[in-house]
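With one protein chain held back, the other chains of the complex are shown just where they sit.
Showing subunit A:
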Amino acid sequence: MLFEFDADQRLWQDSVRRAVAKECPPALVRAVADEAADPGPLWRAWNRLGWTELTAPGEAVELAIVLEELGRAADPTPYLATMTQFAPLAPGDHRPGVAGAAVLDGVTARPDGGGWLLDGTAPHVLDGDRADRLAVVTGAGVFTVPAEAVTATRVPAFDPLLHVAEVTFDGVLVTTADATGADTGPDTDTAERTDERTDERADTRTSAGINANSRAGTSVGADVRTGANFSAGTDAGTITGTGGGTDVRTAADVRTAAGIGTGTSAGVDVCIGAGIGGGVSAGSSYARDLALTGMAVTMVGACRRVLDLTLEHVRSRHQFGAPIGSYQAVKHKAADMHVAVRRARALAYYAALTIAAGDPRRGTAATMAKAAAGECQSVVFRNGLQLFGAMGFTWENDVQFALKRAKAGELMLGGAAEHRARLAAEHLAGGRPTGDPLAGGRPGAGRPPVTDGGERHAAHL
């Protein structure tokens, strides 16, 4: 394995960095946080640059490069949710520049006439208040619904740049035509599934229990480009709601009739949402793996920013006649931050690389990426804010944006501890010897410890 960017990737990274520096300077981020500046033009800039077209699995590393820089800049647009949560769940419905969000849990589907009625409330949907469309994961499959079909209320969050919304589905009728066919279930054969996904991501999956025996009907999934949301190409994309504000939108009641389905649980809440962890071997799916990887690499970008700002601070801040960065206690904290960032960054790009390559290690790599990003933000937040001293404790200091972006990432899609639990469970179930006598193991792997040196040779003949 050669784990460094190739020449094209370095060029791409350079151009992404230049574009982010130009389009998304700290002053703009500050203005969004403090003055409710509109990030719509920035979203359109990302679209103009072609960044919203990076949806092919083979482009996962290039997408990760963009996400790292956007994480670093505390990007105030719905890029992350659109590209790593909505798009992989609704591959056929993603349009460059159209903002999307994913509703991962909290919504149930019950058969109703020819379709399903979606009910429930998802309390913390990333960019749920400003997406044009939402991919909603239910037991009957994944459906795309227009923003107008739901009620979305922005929830005040500690990160003033982050949009988190409570999204309520109140009898939203969907049909097979709205099913995205996204692969959300656990892969039983990851390699095969991955290849499939690479080749035709937009396939319509009927094997997920969605009965194709549908009556024709109008679907809520039909053209949804009507919302006054983050639409690229028009300047109608106004965003309301800034730090703490709410942006309530009630959708038109869309009721149509369509074919009936027999939903089976896709188990997506286990795969993607808050349900990850706890020894549940949920497997891997393209949507899950991309969501985790995207969040991880975003957090890594934010952590790099914290480290950079911290280094700047400890180089320039003098106490006792010397820059505080010359003191070893400070140096060692900074070095630990650096190592944590390097480790998390390597695992995040490894996950992206396995997605791009359709490698069967993809699921494990994504789990590791999210866990490592979580561990990284813990070290970086703690050491970074500590080294900043009182300066970091102020609203004016921009380090808050990066700290909050990193910490918020830990709180979404399962934290480091959950992912570690899952990783260990999967690995140990895969045949590693365990201390649990009931746990199965590879034949011969559960060798008891031998404590006498003399018996050892015989024991292993």
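What we mean here is this: a residue touches a chain if its C-beta (ideal position, glycine included) is under 8 Å from a C-beta of that chain, and two chains touch if they have at least 3 such contacts; residues count from 1.
Everything below uses one rule, namely that contacts and distances are computed from a predicted model.
With the options "ABC transmembrane type-1 domain-containing protein", "Phosphate ABC transporter ATP-binding protein", "nitrile hydratase" or "Acyl-CoA dehydrogenase family protein" in hand, the undepicted chain maps to the protein name "Acyl-CoA dehydrogenase family protein" (source: UniProt).
The chain not shown here is touched by just one of A:83, A:122, A:314 or A:399, and that residue is A:314. Interface note for the absent chain: among A:29, A:66, A:103 or A:334, the touching residue is A:334. Interface with the hidden chain, as seen from subunit A, comprises residues 1-6, 9, 61, 311, 314-315, 322-323, 325-326, 328, 330-332, 334-336, 338-339, 342-344, 346-347, 349-350, 353-354, 357, 359, 365, 368, 371-372, 375, 417, 419-421, 423-425, 427-428, 432-436, 447, 449-453, 456-457, 459-461.
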